[in-house]
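In what follows, a structure is listed as C-alpha cells, so that the remarks can point back to it.
Removed from the display is one protein chain of the complex; every other protein chain stays in position.
Let's turn to subunit A:
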Amino acid sequence: MRKILNLILLTITLGLIVTACGGNNTANTAKPESSAADEPAANEPVKNEKLIIYTNANSDGRGEWLIEQAKAAGFEIELVGAGGADATARLIAEKSNPVADVVFGLNNMLYESLKKENVLVKYVPAWAGEVEEGLNDPEGYYHGLVKQAILLGYNPTSYTAETAPKDWTDLYNNPEFHGKYEAPTLLGQVTPRLVVAGILTRYRDEKGEYGISQAGWDEIKKLYDNGVGAIEGEDFYANLASGKTPLGTVVSGTLDAKEEQYGVKAGTVSPEVGVPMIVEQAAIINGTKKMETAERFIEWIGSSEVQGKFAAQFNSMPANTKAVAQANDAVRELYSSLKAQALEWGFIADHIGDWVEKIELQIMK
C-alpha cells in the first residue's frame, strides 16, 4: 500500500516537474524578444523567430517535409495540425490573443470565415501574381498554394464514361442512380459541406431561405432522399470499389493512393458547370508579434520553387502557374480536363452554417 502511495506521489512530482519545464518553454516561445532570437540581431538585420503555424495539411509526411525544407531555408517552424474546421474554430476562439503566426492549408470557405472574424491580416506576397486567376482572395488576405478538386467518382465496372452521371444533379434526378450513391451526410466534415454548397449555390436567391430559392432546397432534399447515408468510420472508396455504393464524392489528391489500396481506379465526372475546386491557401494571423518573419515565410512557401518541389514530391497540383511544370503528368492531365465551378466563397462562408443546420434538422431523415 505504501509503495503505491509513494508511486503516486512520485508521479505527481514528476508530472509537475515535466509540465513546469514545458511552462518555461512556453514562456520562451511566447516572448521571443527576450530569447536567443535577439542575439544575432546585432550583426544580422534579419529577424528569425520561431513561427507557430496552424495547418490541416501536415499528414502523410507533408508536415515533416515542410519543416525540413523550411529549416534549410533558415526558418524555424512548429506545426499545429488540426482538421480544417477545428483549426478554424480554434483560431477564431483565440483571436483576442493569438498563438499562431501563420495558417496554411485550409480552403477558401474557411479562410473567408477567418477573414470575417478579423483573424487574418492583409499581406500580398510577390508570387500572388503567379497564381492562377480567381484563386487568390481579391482583397489580399490569403493566397493560393495547392489545388484540390472535389469530384464525383464512379466504379468503372458498374458504369462507363457514357452511362455514368454527368453531374451531381443526375444522381437524384435520374431514378437509375437512386440508392446507388453516397449522400453527403457527415456534415461535420468539410468535403460533404462543399458538395452541398456546390449544388445549393446554383439556386442563389436573396429572398429565399438562407439565400437559396425553394427550388434549391427541393433539389437538396431529393439528394438526401435518394442517396445512401455515409457511415462514420467507413471509407467511401471501399464501397465504391465493392460496388455497394458505386457513386460518390472523391477528392483528387487521394485518388492514386486509394486506387493502390483497393485495386480499383475510380472514374471521375466533369460536369458542365465545373467541379468545386478548393484551394489550400496561406495567410498571416492578425496580431502576430513576428510579422516580419511571417511575411518572409509566406514569400518562401508560396514561391514557385517550393510549390514545384512540393508538387513533385506529393503528387499535388500547384496553384502557382510557374510551378505547374514540375507537377506529375497524371495530375496535370486530370486537371486539364477539369473546369473550376464558379463559387462565391464569401457567400458560402456566410451561409454554410445555416445550410448545414437546416439540412440536419429538416432535410435529412
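Everything that follows uses one rule, which is that contacts are C-beta pairs under 8 Å (C-beta built on N, C-alpha and C of every residue); 3 or more make two chains touch, one makes a residue touch a chain; residues count from 1.
Basically, contacts and distances are computed from a predicted model.
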Choose one: "Lactate utilization protein", "Hydrogenase small subunit", "STAS domain-containing protein" or "ABC transporter permease". The correct choice is the protein name in UniProt for the chain not shown. "ABC transporter permease"
Which of A:Ser96, A:Thr163 or A:Ser337 touches the missing chain? It is A:Ser96
Have a look at A:Glu78, A:Glu139 or A:Asp205 and name the one touching the chain we're not showing. A:Glu78
Considering the entire assembly, which residues of subunit A contact the chain that has been omitted? 1, 4-5, 8, 11-16, 18-19, 22-23, 25-26, 29-30, 52, 56, 58-60, 64, 78-83, 85-86, 89-90, 92-94, 96-97, 99, 113, 187-189, 191, 229, 231-235, 238-239, 241-242, 251, 253-254, 256-258, 261-263, 353-354, 356-357, 360-362, 364-365
